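Only a single protein chain was left out; the remaining protein chains are all shown in position.
Moving on to chain A:
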Amino acid sequence: MAHDDHAAFDALLQRHRGIVLKVAGAYARGAEDRADLAQEIAIQLWRAWPDYDPARSVTTWMYRIALNTAISHLRREGRHRRHSVPLEDGLHELPDERGCDHEVLGQVRMLQRFIAALPPLDRALLVLYLEEHSSREIAEVLGLGESNVTTRISRLKQRIREYAAPSTPSTTGARHGTR
């Protein structure tokens, strides 16, 4: 029984490992931190696995746990490292640059900088938006109202445009958000 349980969990994790990796990628600073966070998320998923209700969406369940774990990790690591490691250390360190052309590489780096400049809860919203979840799904994961999600996504898109605009690099909302 325990073996079956483990096998089912293992299969689930393999099938949806992208969720773990992307959330870890959005909240971690550098490769080592990313691996640590991914492991932490996997452990939290395993702890919560006995209470998982198969009637409910598995991705919603995984995103909630992954994002909660990542936000707590970011707050904890932020407190420990802020005075010793500059915020952007490791952000330019892409996991694997093979197969990326120069333009895409630049965009990925800009995206990483933008994500790193966002407060933890806004990051969660951005991750879910970039994963192309509907407003209803995002609302369900975050615990926000659907209309609130729609409004916030519009503002986020505006901030992205402002952030990426070459003429106004220092007037971005994202940067202000890290105060």
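Just so we're on the same page, contacts are C-beta pairs under 8 Å (C-beta built on N, C-alpha and C of every residue); 3 or more make two chains touch, one makes a residue touch a chain; residues count from 1.
FYI, contacts and distances are computed from a predicted model.
S.K.: If you had to name the missing chain as UniProt does, which of "Vitamin K epoxide reductase domain-containing protein", "Serine/threonine protein kinase", "Nucleoside hydrolase" or "Carbohydrate ABC transporter membrane protein 1 (CUT1 family)" would it be?
M.R.: Missing chain, UniProt protein name: "Serine/threonine protein kinase".
S.K.: Contacts of chain A with the missing chain: which residues?
M.R.: Chain A touches the missing chain through residues 2-3, 6, 9-10, 13, 17-18, 20-22, 24-25, 31, 34-35, 38-39, 42-44, 46-48, 50-52, 61, 64-65, 67-69, 71-72, 74-75, 78-80, 82, 94-100, 104, 107-108, 110-112, 119-122, 124, 130-132, 140-144, 148, 151-152, 155, 157, 160-161, 163-164, 178-179.
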